[in-house]
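All protein chains but one are shown in place.
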Amino acid sequence: MKKVLTGNYAAAYAVKAAKPDVISAYPITPQTPIIEKLSEFVDSGELDARFVRVESEHSAMAAVIGASAVGARTYTATSSQGLFYMYEVCWWAAGARLPIVMGLVTRALGPPWSIWSEHTDFYAMRDSGWVMFFASSAQEVYDLTLQAYRVAENSDVLLPAMVGWDAFEVSHTFEPVDLLDENVVKDYLPPKGGRTNILDYEEPASLGNLAYPDDYIKIRHELYVASKNAHRAIRESGELFTKISNRDYSKPFECYRCEDAKFFYVLMGSIAGEAFEAVDYLRSKGVDIGLVRVRVYRPFPYKELAQVIGDAKGVVVVNRASRFGGFAPLTEDVYATLRDCGAEVRVFEVVAGVGGVDVIKEDFVGMFREFEKRKKGSIWWVR
Amino acid sequence: MSHKVFPKEEYILKGHAACPGCGATILLRYVLKALGKKTYMIIPASCSSVIAGPYPKSAFAVPLLHIAFAASASAASGMVEALEKLGKKDVNVLVWAGDGGTVDIGLQALSGAAERGHNIIYVCYDNEAYMNTGIQKSGSTPYKAWTTTTPLGNLGMKKDLPSIMVAHRVPYVATINPAYPNDIVAKLKKAASIRGGLKYIHAFSPCPPGWRFDSSLTVKVARLAVETGVFVLYEWEKGVFRLTGPSRRLLDKSKRKPVREYLELQGRFRHLTEADIEEIQRMVDEHWKEIKETLERQEREQKQF
Partner (left out) sequence: MSEIYAKPSVGAVGAGSWRFEKPVVDMEKCILCGLCWLYCPDGVIEIKENLVIIDYEYCKGCGVCAAECPVGAINMVRER
């Protein structure tokens, strides 16, 4: 069934289809339409879930942790300042191995105040153990939210999973979204109550005791193993989703004109829309360039990406994130991808689109021309 | 014959990591005896996080979720909603939090949970400072008490959390004390029987290393706190205030032991001058005047019917 939805509403419809038991959230622009729509579903009875309207984001994540610990399927959503307020509890969720799903409408951080898109908040979660997807359309928000549930609840993974998407550009703009039939979603997702890591008074156990160093490192290492298992779970969930939806999720990124490319843009999010145009333009000028739009960010698909860009003559990595004192996150991941490949690959880092600045075709072309001039380095693209 | 009166089952197992003479563990023994096996427990960062024992052993024989400092009431909110949704309705969700995790960093979450009316039993075991981190002042530290961050004596006035919870109009607010296990069990059973809304219990938790007294005196200190009127045993239920246990007899000042007897047992009050002790005595007497006025007003209002 097709419905014209914003990215935020698409998230709400995906969550409704997943039938969580407990939802908890605190309002923050531009996430609010998600929780408003979910409240409508709950109050109308369309979604049989408990909605805990907490008094802060920190409490929102704590509430879904409490719920997930006893076996509930859960959902929460937030943005920038809200994510950073709940940050310590997000790490708690991953450490406790609870398959919570979260929507993150990516938004710049203050000061100065900004409500527009930037991926800084998203990247801040990259070391936490959360599985991380990035959607660049309302359809992808819907699709990836469902895949997030399947991956998170996989018994070899049992990690929280998040889907990020751009503020306003995706969260508030409308497009036709194909919604899967309820029964198809039911079969796609694992059965509720199938998890084994549930607190129960019949077999009392304690989650999160003090651990001395030798035990602590072993427990954290388990998380590391789970994060690696997520590669397989993501691939398998993506392939199955491809079958049931006829949309291609067989790869952790989208490749555009990559087959014979010698140069690449690597980026994430809805700015890709304009980058496609830049690729076509440069191709018409004789540049063999392609584009990789990352869709699975953590665990990062180093091997798969190396197969695409490993032989490249140059990679322009466009980061839509503020990063100070070092390389921007996506640049680091591209460097890591290329570390085992041929020595001649040049990585050119661009920080662009911060604070919601529009990045248009001319900007992307300009970035490539800068790379041609400088051959290496790191710049902020400020018009 | 105390051992024949109370339920035998121990939910706190021998070999837990509390300090010798810990008041909190006496409290918790009876809280859990009252609530029984179908109790889900949530503990934020606090002494009990460590008392529960290091991995892989747990000293508490109930399902237990450890959670970040500020988050106990919100974790409980999510947990109780999940349990109800999943069809487990005849269970208790118990938050067992220290004073720091309740009156300071945990206050926001507690206030939210109380306002939303989740079916939670929240017990704050008040040892009147951040004891787990080494005796630093909290919002619950009493006037003039020594702590490592108030070496000259605390100038703050202890936050009155039970009154704050009464202002949230929760169905039940009560105080308990480890010297009176009957009172503990009666109040926790009453709290458990009120299905719906947050039940707030404030527990007096003497701490030998933090308050500077010999570990054998824990129960004596707890008893004196009540007998001098410093700690009042009461409950608020459906807008009605009621003194309980020995506190019922203490409206008459002559029946209250002088506050000095309570203070002089504790090293944290050793630096108090005569003037300080008189001031504290006046504060306690003032408090009891207010209690008397509350009870008299209640009686008048009831007579009007």
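Letters A and B name the chains as they come in the text, with residue numbers starting at 1 for each one.
Assume a contact is a pair of C-beta atoms (placed from the backbone, for glycine too) under 8 Å apart; a residue touches a chain by one contact, two chains touch by 3 or more.
Bear in mind that the values here come from a model prediction, so they are computed numbers and not experimental data.
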{"item": "Among A:167, A:207, A:305 or A:318, residue touching the chain not depicted", "value": "A:207"}
{"item": "Hidden partner chain, touching residue among B:86, B:107, B:166 or B:219", "value": "B:219"}
{"item": "Touch residues of subunit A, complete complex, unshown partner", "value": "95-97, 158, 196-197, 204-209, 218-219, 222"}
{"item": "Interface with the unshown chain - residue positions in subunit B", "value": "1-6, 10, 12-18, 20-23, 25-26, 29, 52-62, 178, 181, 208, 214-220"}
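Throughout what follows, only the chains that are shown with their structure count from here on.
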{"item": "Geometric centre distance via CA averages, subunit B-subunit A, whole Å", "value": "43"}
{"item": "Touching residues (chain side subunit A, partner subunit B) in the complex", "value": "21-22, 24, 48-50, 52-56, 58-72, 74, 88-89, 92, 193, 199-201, 204-212, 215, 219"}
{"item": "Complex interface listing, subunit B residues touching subunit A", "value": "37-40, 42, 49-50, 52-58, 60-68, 70-86, 88, 91, 108-109, 111-112, 115-116"}
